[in-house]
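Only one protein chain is missing; all other protein chains are in place.
Entry: chain A
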Amino acid sequence: MAAPRKAGGTGDRPDLLTAILFVGFGALGLWAGRDLTMGTAAAMGPGYLPRLVCWLLILVGLVVGGIGLFRAREDIAFPQLRPLLVILLAVVGFAFIAEYFGFVAASISLLVIGSLADRESRWREVILLTAGLTAFGALVFIVGLGVQMPIWPF
């Protein structure tokens, strides 16, 4: 991450992002739990504490955001999309391929796609590493530890 630039003006962007996340999840929690019974303090229903926690979360979010508005401006370094997207995609891909085509196929796809995340990757290394780790994983996890996953697609 590049050092956050100090520009003029106010608004601490990380704090504002925090506020959005906290308030957002608080509101989401309130909405998801809207039908839960509150109960009383003596006999709390399933909705009592979730609602309390959500309101507290929203409150904390508002305070953090409120203070952040008036603090010296600090920017968030622009996210590099390549590692983020590639890694998340590779992981989700692993799950689906493992389910339908077994460990070997899933592991190869994960490692090959995953190495695209780093610009420094070299193909020869990736191939050797993929072969080695896939063999190691199949032996240790599936044969050795007994993880329930077929090794081959058939």
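We take it that a contact is a pair of C-beta atoms (placed from the backbone, for glycine too) under 8 Å apart; a residue touches a chain by one contact, two chains touch by 3 or more; residues count from 1.
By definition in this document, contacts and distances are computed from a predicted model.
Visitor: Considering the UniProt annotation of the chain absent from this complex, which name among "Ferredoxin", "4Fe-4S dicluster domain-containing protein", "Hydrogenase nickel incorporation protein HypB" or "Tripartite tricarboxylate transporter permease" applies?
Guide: This omitted chain is identified in its UniProt record as "Tripartite tricarboxylate transporter permease".
Visitor: Touching the absent chain: which residues on chain A qualify?
Guide: 1, 14-15, 17-18, 21-22, 25-26, 29, 32-33, 36-37, 40-47, 49-50, 53-54, 56-57, 60-61, 63-64, 67, 76-77, 79-80, 83-84, 87-88, 90-92, 94-96, 98-99, 106-107, 110-111, 114-115, 117-121, 125-126, 129-130, 133, 137, 141, 145-149
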